[in-house]
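To start, I am sharing the structure in question, which I have written as structure tokens.
What you see is the complex with one protein chain gone and the rest in place.
Now for chain A:
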Amino acid sequence: CVLRGCVPKKLLVYASKYSHEFEESCGFGWKYAAEPEHDWSTLIANKNAEIQRLTGIYKSTLKNAGVELIEGRGKIVDPHTVDVDGKLYSAKNILISVGGRPFIPDIPGSEYVVDSDAALDLPSKPKKIAIVGGGYIAVEFAGIFNGLQSDVHVFIRQKKVLRGFDEEIRDFVGEQMLLRGIEIHTEQSPQAIIKSSDGSLSLKTNKGTIDGFSHIMFATGRKPNTKNLGLESVGVKLKENGAIEVDEYSQTSVPSIWAVGDVTDRINLTPVALMEGGALAKTLFANKPTKPEYRAVPSAVFSQPPIGQVGLTEEQAIKEYGDVDVYTANFRPLKATLSGLPDRIFMKLIACAKTDKVLGLHICGEDSPEIIQGFAVAVKAGLTKADFDATVGIHPTAAEELVTMRTPTRKLRRTPSEGKTDSEFKAAAGV
């Protein structure tokens, strides 16, 4: 999170957003004598200084809490013993929280590929970059490099980016990315990377070869860091992808050994890891067995424009609840009417037709992540569409749209059924 994830990612997103802001500002009367230019090395140097500072703060935080920090590589010897670079430590309980690392498939030329770690520390800005992957990391880096004026090409296996997200959000963010000049190559699987004599890279996929990349980045998933930790010999059960199997209290198959965070591959988000850690501490030392709660966990993708979401996608809601009302808004924000840029905001609220509970919220547009947080409190608390509507809006904002959605865009009803497995839906006309 601090060194090579959330924090540096967000700083680079901030840096890359400015190019869009320069464009926007022209519509508001600002005028540049010359096109602003970006110096990559200044950004990386400042970014590195900041993450150093944060590392220092984390160290102090541990120290102030009386935690002994030992630098070295830890390995499990037995249910109560850890080996750190040759020195043995015994412990009543052992917690494994070694996280995950980027995964790059083993294809010809993969040694020329950079992952997200390296992408955050490149010696120079890419001129033309291929990003292989359709998840949040790929999409965020596409926005970053595009904003810093690189020529960006994204290669995805699917038809749209962000598999698993609400379908309309996937469509919307894809459109917005195209409008910003990012090229998305769909239904392509990487097969090889070829380095040419002039140093440029080519990417060969099932559909052909594209040349001329200065960099090729793979954002093709992350795998738990469980290799060579001594887990198998001590009897800690792992899943197929190497993640540590844990129960609801984060306990592994060995009673004195526990695991939290990305290494358990539950919901791989910093605030969730924080929740899992907090719950474990309560369970082990506050005499309050506490299970982390995974319902209605909000999250964001810092694409440009960004996405904020909480609760179920429309597809999940239909599956779980059957009858749902879907409210959507797709509008040009006030800023865009003046900037003249094609920026838009998309918002979707999904309510259970029977109970009126808000099942999911999905928004894509400027400030979406900040907007969603407060609404996540409401969704987690089980509030209804009527509760949303009873809340007065703050004007002028984008967020007020979520409390002023009067007419369902579509009302989905399970047809009166022949069988429980029959799930045909018809969209009734909105009121």
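Everything below uses one rule, namely that contacts are C-beta pairs under 8 Å (C-beta built on N, C-alpha and C of every residue); 3 or more make two chains touch, one makes a residue touch a chain; residues count from 1.
We adopt the following convention: contacts and distances are computed from a predicted model.
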Omitted chain (choose from "Metaxin-2", "Carboxypeptidase A1", "Glutathione reductase" or "V-type proton ATPase subunit") - UniProt protein name: "Glutathione reductase"
Touch with the omitted chain, as defined above, among A:T42, A:S90 or A:S233: A:T42
Absent-chain contact - pick from A:V114, A:V263, A:C352 or A:V403: A:V403
Absent chain, residues of chain A that touch it: 1, 6-7, 10-11, 14-15, 18, 21-22, 24-25, 27-34, 36-43, 46-47, 50, 53, 269-272, 274-275, 293, 296-300, 308, 334-335, 337-338, 367, 369-378, 380-381, 383, 387-388, 390-400, 402-403
